[in-house]
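The block underneath contains the structure these notes are about, expressed in structure tokens.
In this view, the complex is presented without one of its protein chains, the others remaining in place.
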Amino acid sequence: MSDPQQPRLTPIDEWEDEAEAMLDDVEYDTDLGVQMARDAIRVSNGELTDAEFHEKYHEAVLEEFGEDQRPTKPEGFDDD
Amino acid sequence: MTDDGTYRRDVLKAGGAAAALGVGGSGFLQSLVESEDDQDLNASVQSFVGENEVIQTVCSPNCRGKCPIDVHVRDGQVKKIEPHPPEDEQYKRACVLGLSHTQRVYDPTRLKFPMKRADWSPDDPNPEGRGPDAEFKRVSWDEALDLVADKMQSLKADHGAESVLFHEGSGNYGQTGKSFKRLASLFGATQSAWGIDTNVGRGFNRVTGVGAFLPPTNEAEDWENANTIIVWGSDIFSSQFQMDASKILDAIENGAKLVVVDPVYTTTASKADLWLPVEPGKDVHLALAMMHTVFEDETYDEDFLQKRTTAPALIRKDTGELLKASDVFEDGGEQQVVAVEQGTNSPVALEPETGGAYALFGEFTVAGVECQTALTKLRDHVADYAPEEVAEKTGVDAENIRTAIRWLATRGPGGIAPSYALGRYKHGHIFGQAYAMLMGMTGDYGRHGNIHAHHSGGATLAAGNWASPEDADPGPSLTFPNYPDAMIDGDPHQIRAVYSIESNMMGNQFPDRQRFRDAIRSLEMYVVADMHHTDTVQHADIIFPVPHWFEQEDISSGWGSHPHLGYRHKVQEPLWETKDDYYAIQELADRLGFGDRFPETKRDMLRKLAGRDDDIDFDTLFEQGTQKKESVPIVKYTDEFPTETGRIKMYDDDAPSEEGVTFDVPRPLEDRTADDYEKADEYPLMFMQKHSRFRIHSQYEMLNWVREINPEPQLDIHPKDAKARGIGDGEYVRVYNDRGEMVVKAKYNDAFQPGLVNTDQGWWSRDFVEGHLQDLTHNEVSEVGQTMAFYDVRVAVEPAPDDVDTDKYESGNPLGAGAEAAPTGGD
Partner (left out) sequence: MTNYGLVIDQERCIGCQACAVSCKQENNVPMGQFWNRVLTEGGEKMDTPSGGYPEDGGSGSLDMQYQPTACQHCENAPCVKVCPVNATYTRDDGIVEIDYDKCIGCRYCMAACPYNARVFNWDEPEHMPEEGTGDVEARPQGVVEKCTFCSHRVEDGLDPACVVNCPADARIFGDLDDETSTVSKYINEYETDQLLEDRGTKPKTHYISGEMSPGRPQTSDKMESELDDVSPWSDGDDDVPSKEADSVGSESSSSSHSVEGGEIPYATPAKSGGDD
């Protein structure tokens, strides 16, 4: 909440900057977070499927977090 | 209207989502939580629901809520507040402030111990030591009470009891004030008389015989029956009525028209069907133009005018007095007025509440005297106020004036809900007179759906003469505006000591602050009882620490709000050494020789007072927590008006006058809003101090949660006015006039009329970068209104000097002055 006078929704054209700023100090990969966030909304939009989203980031998530517990895992997905 | 337009939802919806993210064609996915079948539904939220002790009590400032609330206590601490629906559940209520008592009960501003100013003694009061640099030392209650009682006795012996003023504010809505006044009466002290917000009621009273502050109005539950609601000068959804907002919203939902007359585009205006952006001080012109329209359209309520007003009464052309029945008939009454029957032109003495085919207009010769009817006189008077004629002066479009009053006059029952703000202009009583008569013309009295004020009547405990027992010899009363003269110059008599309860007079609600400070510095003793270390407390010689409302039992009247009395049960024992005002009053009474006149315990006192009110049974009230007063009428003005004629006065032949203007009919008279006011060029901006939703007077100033939303005092200013002065949005500005100055942050706000600026009231001096908003206001009252005119004030605004220290708001401290008390966490 940067301005106590007027908390706000994030306008889409500022979203990426804000997302990066939000993840800037995090000890995890900022770029991965921004990309996943963007694609998660593409999933909501129907542009990507859950399975595609899951597969796309599975390895990166495993590498970054040592686990991948996302609920997007498709049936029979091989996660080793 | 934003730079990038991005805060508006419609813009958001139309925003660049498609561009940034693409819009896919395939279906969306459902959440897949089912695949996680080991997910505990309530895995991570530890709930305490049902574990709290819940105590019903009442929130008690002088707002219009008087909200029955449930206080949840756990582990010895107040954990949350919720509204408690009273017996009549439609009056369930609470607001952002009453819900936040967790932020107040434990605030560091609370007083903890009785204290004495370090350099004060009864014989050597060091008056200059009062103020920001004063230091205090802790004393025992006995020592504090002895000092006060001894000084009161010696002043009484040397100068008379009236040299001591008992000043009562409105900060604690219970019954203790009645015992405070009782002690004052027995001792013979000067007593305070109200001089704030009494203007509009006075004017209304001249017409109807009713009204002191704002006049009575139908209870809130009836407002949904209104077909037209004209809210005049009130941000009713932010202040005074917000806890009853649903009542007006329901009326709107049922099809009522909401008109808002206000120089500010308020929250309420944003909900209106029609907003009339009147210029400050031009309300009477507007009301007269509305009367003009009613005459022009002939939409006045003939039956009502004939039956319940003096509209048909005859005015003698020779003297300007009303023709009396005794002038016409041998056995005619000296107070009785006379009309003529239509057609026969024969005179009739008018009885209250009696209709007839009386001529409303015309000139007649009766008993050899040339006369005209009162309504003729009024019609002729307002002939000069056609909407087109006042449009430029009032700033309101002529057709919109017509539309507003046509709705009221032709859509069935409705009303006008004026605020106290109108009375904060010097001659505000004239508006009271004008709208009382206007509603007489539309016949809006005594019906379901009528509204006469922006808060309803509510219930008051009828405590008889407890405050002024028969055998007492009470001292004189002194109205607030007369305090400085009395304290400084001994006019009308010298005040040498003040005992003040429930009031932050130095911090709020008293204008021309520097002169009030001088007045207080003229005293020999200043005793202040309060819950918090306010600006006023900082000027005290003796401090009585008062517990939070949750630590005092009391009976709260629902005055100005809803038809219940509430029992304010104690939630917890008083923290530290705080003690109920009743304790100090009783102990002082003991020392002054009146101890036997006060019941031993506060509950005994409350029981006794409740026993004087036939509607109330103490035990029922105590057990239920609320009791509805069945005698409170939902619809007001159903009986004869308490005027000489029993009728609404459409002409006043015994009217007061001031500055050469007589108010036989409403005649506009302005002070600083006048176009030709002499210092209008020097101080070009009108300055108001709006009530906001974030404070009640100066109460709740310390709520840190609220301060996260509303962190510091600001100057609402139209961007045009700001830019003309080289002031950027968010920059600090110096606001000044010939009485004083303040430094606050400018807030560009298109809701404000160019030429009008505002700082919300209720901030303490610690919140200002420099000065205080009451350093700018003045203490000049009108002869007739006798009411402080806080908004009738002019200022100039310029960028703040470069060297001004705004550190408290700019050093990464989002909470401003409250930050010491409340470090912030998170980001």
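Observations on the model:
To keep things simple, chains are lettered A and B as they appear, and every chain counts its residues starting from 1.
By our rule, contacts are C-beta pairs under 8 Å (C-beta built on N, C-alpha and C of every residue); 3 or more make two chains touch, one makes a residue touch a chain.
Note that the coordinates shown come from a computational prediction; the quantities given were computed from them, not determined experimentally.
Contact with the chain not shown here comes from a single listed residue; of B:267, B:477 or B:494, that residue is B:267. Of B:363, B:639 or B:750, it is B:750 that touches the chain left out of the display. Interface note: of B:79, B:316 or B:493, the residue touching the hidden chain in the full complex is B:79. Interface residues of chain A with the unshown chain, by the touch rule above, are 1, 5-10, 12, 15, 19, 22-23, 26, 28, 32-34, 36-37, 40-41, 43-46, 50, 53, 61, 64-65, 67-72.
One rule holds in what follows: only the chains that are shown with their structure count from here on.
Here the CA centre of chain A is 52 Å from the CA centre of chain B.
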